[in-house]
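Selected chains only, in their assembly positions.
Just so it is clear, A and B label the chains in written order, and each chain counts residues from 1 on its own.
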Amino acid sequence: MTRRFGTLEEEKVFKDPVHRYIHVRDELIWELIGTKEFQRLRRIRQLGTTFLTFHGAEHTRFNHSLGVYEIMRRMVENMEERENWDPEERLVCLSAALLHDIGHGPFSHSFEKVFHTDHEEWTREIILGDTEIKNVLLVMGEDFPKKVADVIAKTYENKLVVSLISSQIDADRMDYLLRDAFYTGVSYGQFDMERILRVMRPKEDQAVFKHSGMHAVEDYIMSRYQMYWQVYFHPVTRSAEVILSKILHRAKHLYSNKYKFKDKPKHFYSLFSGKITLEDYLKLDESVILYYFQEWQNEDDPILKDLCERFMSRRLFKYVECDPSIQMKVWPELIELFIKIGLDPNYYLVIDSSSDLPYDFYRPGEEEERLPIHLLMPNGDLRELSRESDVVEAISGKKRTDHKLYFAKDILEDQSTFPKEKQRILSLLIAQEG
Amino acid sequence: MTRRFGTLEEEKVFKDPVHRYIHVRDELIWELIGTKEFQRLRRIRQLGTTFLTFHGAEHTRFNHSLGVYEIMRRMVENMEERENWDPEERLVCLSAALLHDIGHGPFSHSFEKVFHTDHEEWTREIILGDTEIKNVLLVMGEDFPKKVADVIAKTYENKLVVSLISSQIDADRMDYLLRDAFYTGVSYGQFDMERILRVMRPKEDQAVFKHSGMHAVEDYIMSRYQMYWQVYFHPVTRSAEVILSKILHRAKHLYSNKYKFKDKPKHFYSLFSGKITLEDYLKLDESVILYYFQEWQNEDDPILKDLCERFMSRRLFKYVECDPSIQMKVWPELIELFIKIGLDPNYYLVIDSSSDLPYDFYRPGEEEERLPIHLLMPNGDLRELSRESDVVEAISGKKRTDHKLYFAKDILEDQSTFPKEKQRILSLLIAQEG
């Protein structure tokens, strides 16, 4: 039998602009960071196309994953002196925190929509499949990889452990709010993490928060709310997302129709056909995707070529707000006009909707149940957050949705062809905004 | 005659984590940012391989170029009320600031060493050649592109303008120190830019600084000094740089020797042959390079394959300090031993030297003359900085050089083959450190 991993002779530190330093004392964590699957996260941006809106947001999932690990490390350190905490769970927690995003591919959001991949499934495969990560985890015991995978999949028996990484206030969310705020440069994502960690207390099912720290938790919820509408759902980012999806759709469509690509898109074959192996999946990263997008700027298909040029040189679609019910009336006319002027409406007229539920109390039986945040009252009772906080109550359970209609305004404004039809389209679109 | 660019109807702003906001009022600047050559800078990291040492440093030259523009905008705003300033130069300055790095390719440092490209030459070609940028600049007048190119090339007649972008204290250096410190998370790069800008005064040949602001300038020089040794010359970054260069050398060598690549490296052909067109050059970015490095992990050539795996999974070389004179004695033996164990010393035993001259006073006739920084004394005289400042005096004109010997420690520590020879190599290497 081989030895298990122990403690590093000397602690390693990573300089991190968000948490100042990231501290690694466990050989296990050090080895996981060194695997090629984990290093691959350096080539996948944390915020997909957001860098086209906020130029500072060029950070990767590697960056974020270390941050989640560091927050978890501090959480566990705080927990270790408390009741309800099982010290055996320490390395499971740290590994799950580090690896929680390991299954993400390039521009996950769009890829998942177009190719029906599922990053959570891939996370599981990478942790349990034939990978360097699995081999490292195995050193800690035969069942260790499964434990880590179960925590990430939220099926782990110890629900407290699950809640630290997946709940309405967890290490993942705390890191991404702070980190994304830091890199985009917006001031909204700030909250007092140190205080939140200090008032956190382990309970059987989840971590709860001492009532005296309620305002720090409120502030975190508000940060989350602001970041969603200011950064994550920014209309320009969504425009880039729309174009990206349409590129993938077009490429898939062309492939299905036996189009001859100048440069064979071999990295996409298995995606197009829907049969992706782990090996294929791990080869995908944003460099590979951007390589193809650059190449496709030289393709003969005018739609693929145009969309790739748009993405690479950030010539995005413009948008109008739209009310889905009103819009239905003009839709047929719009489609007809687009076809008339030779613009395929499947690619050049796109509705995109975003919606956010900033905080939810528990409603058993609903599709995606989310455990509510509980406060620990001075008398030892637990109380659901929105019952104590006016501001959280105000935004609880309220889904806010926003619909936008994206289109290639530059083409429509080029009056050298079909001036009348284009004018009509523009006026129909502008009328949407009411 | 077409109209020239004017002022935007509404000022555009970019959120920037370093300068908070970047303000654009000129149509010219807005159009330049939108060109495909400028957008390409989004795919070239500002600090090359540094992200493998400081994971936060994933920012690109796009990010930095906007920052240099913003500093220049503030400089010009300050200058505009002063003597010696020609308002006609405003847009020349802003354009030069924005475009000063436009000629950079992927991992410039290594590429220039291996393929003898020169980013300054490419800058000139991009500004004066058949590009979107040239066409935008032309709107401002027939000679406008050349003016901008001349400023960047330091051949422009108005030396004051040149000094704002290329001197020992200019918009470029100020942005990169602040920005690289921000993204790496180190605290060394901080200095009081606002104060420096406030004490800056235009003189005929260069900008000078009021004596009352000397300490802010001193602090800037010290930041620069610290950043060089803490970040820019970090030995781990240099290790990645060494591997990167060796990959390029190997690929070129294989190409020259008619090696059959599995996937044709067509983006490299013109680099290998030394005849690069502007069109070819503009296709190069870090996505493309990383695409190939990923592919080359599957090549048959063991050296190319190994080096690419190392780079992609950050399995870098280790190093020892070495004194070039002492090292000469053991060099023949080392070479022999490397050959004996089957490791090509051309790729696996590399000396890398870094040296820095943190501040220099003017020494006419030397190879790279650098204009010294001058202080404006209360009585109107000018005085060279190091004559007033003890700390600057201390580091003036002193070139500091550091030599390191990089090698694949992991291979040498694998004792399954050639244990005796490897042991000998390791002991020779460790002895270098004295």
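Throughout what follows, contacts are C-beta pairs under 8 Å (C-beta built on N, C-alpha and C of every residue); 3 or more make two chains touch, one makes a residue touch a chain.
Predicted, not measured: the structure shown is a model, and the values here were computed from it.
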Exercise for the section: Copy number for the full complex, please, knowing 2 are shown in place. Expected result: 4
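Please note the rule applied: only the chains that are shown with their structure count from here on.
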Practice task
Starting from the mean Cα coordinates of subunit A and subunit B, work out the distance between those two points in Å.
Solution key: 32
Exercise for the section: Using the touch rule from the top, collect the residues of subunit A that touch subunit B in their complex. Expected result: 14-18, 20, 34-36, 39-40, 42-43, 51-52, 54-56, 58-60, 62-63, 66, 182-186, 283, 285-291, 294, 309, 312-315
